[in-house]
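Let's look at chain A:
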Amino acid sequence: MIKLTIDNRTVEVEKGTTIYHAAKKLDIDIPTLCYMNLGDLKIEHKPGGCRVCVVEVEGRRNLAPACATECFEGMVVQTHSIRVLNARKTVLELILSDHPFDCLICAKSGNCDLQDMAIKMGVRSIPYQGEKSTYKPDFSPAIIRDMDKCIMCRRCETMCNDFQTVGVLSGVNRGFEAVVAPAFERDLDHSECTYCGQCVAVCPTGALTEVDHTTQLIRDLADPAKKMVVQTAPAVRAALGEAFEMEPGSLVTGKMVAALRRLGFDYVFDTDFAADLTIMEEGTELLDRLTRFLDGDKKVKLPMLTSCCPGWVNFFEYHFPDMRDIPSTARSPQQMFGSIAKSYFADQINTKREDMVVVSVMPCVAKKYECTREEFSVNGNPDVDYSISTRELAMLIKRSNMDFNRLPEEDFDQPMGESTGAAVIFGTTGGVIEAAVRSAYEIHTGKTLKKIDFEQLRGIDGIRSASVDFDGIEINIGIAHGLGHARKLLEDIKAGRSDYHAIEIMACPGGCVGGGGQPLHHGNPAIIKARQKAIYREDAGKPIRKSHENPAIIKLYEDFLGKPMSEKAHHLLHTHYFDKKQKDVLLD
Partner candidate 1 sequence: MHMLVCGGTGCRASASDMLFDNLKKELQEQGLQDEVQVVTTGCFGFCEKGPIVKMIPDNTFYVSVEPGDAKEIVAEHVVKGRRVERLLYVDPVNKKQIADSKGMGFYKKQIRIALRNCGLIDPENIYEYLAADGYEAMGKVLTEMTPEDAIQEMIDSGLRGRGGGGFPTGVKWQIASKVSADQKYVVCNADEGDPGAFMDRSILEGDPHSVLEAMVINGYCIGATNGLIYIRAEYPLAINRLKIAIKQAREYGLLGKDILGSGFDFDVEIRYGAGAFVCGEETALIHSMEGERGEPTFKPPFPAQSGYLGKPTNVNNVETFANVPVIYNKCAKWFAGIGTEKSKGTKVFALAGKINNVGLIEVPMGITLREVIFEIGGGIKDGKKFKAVQTGGPSGGCLTEKHLDTPIDFDNLLAVGSMMGSGGMIVMDEDDCMVAVAKFYLDFTVEESCGKCSPCRIGNKRLYELLEKITKGQADKEDLDNLRNLCMVIRDTSLCGLGQTSPNPVLSTMDNFMAEYIAHVEDDRCPSGVCKDLIRYEIIPENCVGCTACARNCPVNCIAGERKQLHTIDQSLCIKCGACLEKCKFNAVAII
Partner candidate 2 sequence: MKTWWKQILEKIYNFSSVNYNQMGEPIMTKIKSLADLKKIKGDLQSKIALREKSDKPEGRVIVKVAMATCGIASGSKDVMEYLVDELDKRNIDAIVSQTGCMGYCYAEPTIEVTLPGNEPVVYGYVDLKKADEIIEKYIRNQELVDGIIPVNYQTIEKDKED
């Protein structure tokens, strides 16, 4: 242990601790714009670049960055001496001198680390005026890059390269011209971007934001000719409350439904319904592949990989196109929902699909892209018209003058609001595979599970594995969240080192609870874990906790689809994947 003094108070820390963390122990919050530590998720970003966290260390010539400087015995630190405050404020003024002053109309206003810092430091004027960096804004189907607002914290680069291993973003140019950009400063939709949105989730300013669909939504809601249908993903209910000053991990399912109804949706449904449907299809596919594999069919490929995460789908289409026959062909819950809503349900309410608008509320920005994929439309009419993020929903609720906290708890509409606990846990890493195991086990063995909770599949480690006894047959299950972890599993499969039968993959840390469309965690990993807990709480409280027992789903098959993997199901609920790897350089 090391003893040091910070702001005249003594603290004892372990060797290797930085000043930043030592100060935290004394409840001294040293401001920073670039440092990010996502604890259990094993993501630490420590470039020492913003220089806002500088402190004075006795005996040192210059100021020290608290985030990177390790404590030593007898160290004497001042975190708010005149020298420090002046330097910190000047550095901030410099950053602001190269930043647009359009705070009032910025998408991040009120939720911006840079803005908060300017308020905290009491910046009232910018003495250093000069050239500002300007870049062409980049509008992709999911993410908007406005690099004029980039402060070079480079958190996005770490997420994109180190955590996701997608490698779309890199620091380019140098000096004043330095910025984070895709190759050749092309737009994101000309890159291999998976739209996972983790860059958006960690951006401290308005440089990276999601594409906004709220204006479109308000316009559609006001159109009496349109039947408005909304679906909400499981992870949304575990995070939406944060936008209304509730504790992280508050479950707001009922209030959310009430709010959506008040916004003017005709039908407030649940994506969970489609998640149960996904389990029916994907679970059946898994059992089918497993049985054939165990029977010695050499054509069957295992492990089977889940396919509900659009960021993940993009990832293997770009990086492992030759393995695109391994993932399940089942569409994601969002798309299954859209497909059923605009066929089965549209028939029920006698509405043409053109007159129905299906909106999804997702913890995700990649979903915005997913619903624009051509294969998910009929005659140019998309199954899901557009997707808004949890953040956008919160904004809409505020804009509509509702006091969210005082809204009553209401129930989803029927039939597509009916769901089970198995569907809810889709919102966290390990949830999809747990839901699949619950159903697959019972369907395969014909026995009822004694214990529904598969604790061995839960947790927060990047790669987890477990074996489940299917009545004498050991099924090996792998779980990865974060595309970097997924890459490792894929490389193992490619090299023939993998003995998994099924693998669940989610692109975002913690799964959808940590999605790119969720309220910003501002670098606090405890928030993601709290949401995860809330999800399991919701599951535990559900009367039905196995997808195949969902009565609305049973009815759907009876009335409409026939049975899982039927031709109709295949047509409406399954898909195929593309090789998006950049073709070899143009040849003559």
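The candidates were selected such that all candidates are chains of the complex that A comes from, given by their letters.
In this section, a residue touches a chain if its C-beta (ideal position, glycine included) is under 8 Å from a C-beta of that chain, and two chains touch if they have at least 3 such contacts; residues count from 1.
All of these numbers come straight from a predicted model, not from anything done at the bench.
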| item | value |
| --- | --- |
| Of the listed candidates 1 or 2, the one touching chain A in this complex | 1 |
| Touching residues on chain A, where the partner in the complex is candidate 1 | 46-52, 54, 62-63, 65, 68-70, 83, 86-87, 90-91, 94-95, 97-98, 127-131, 151-152, 171, 173-178 |
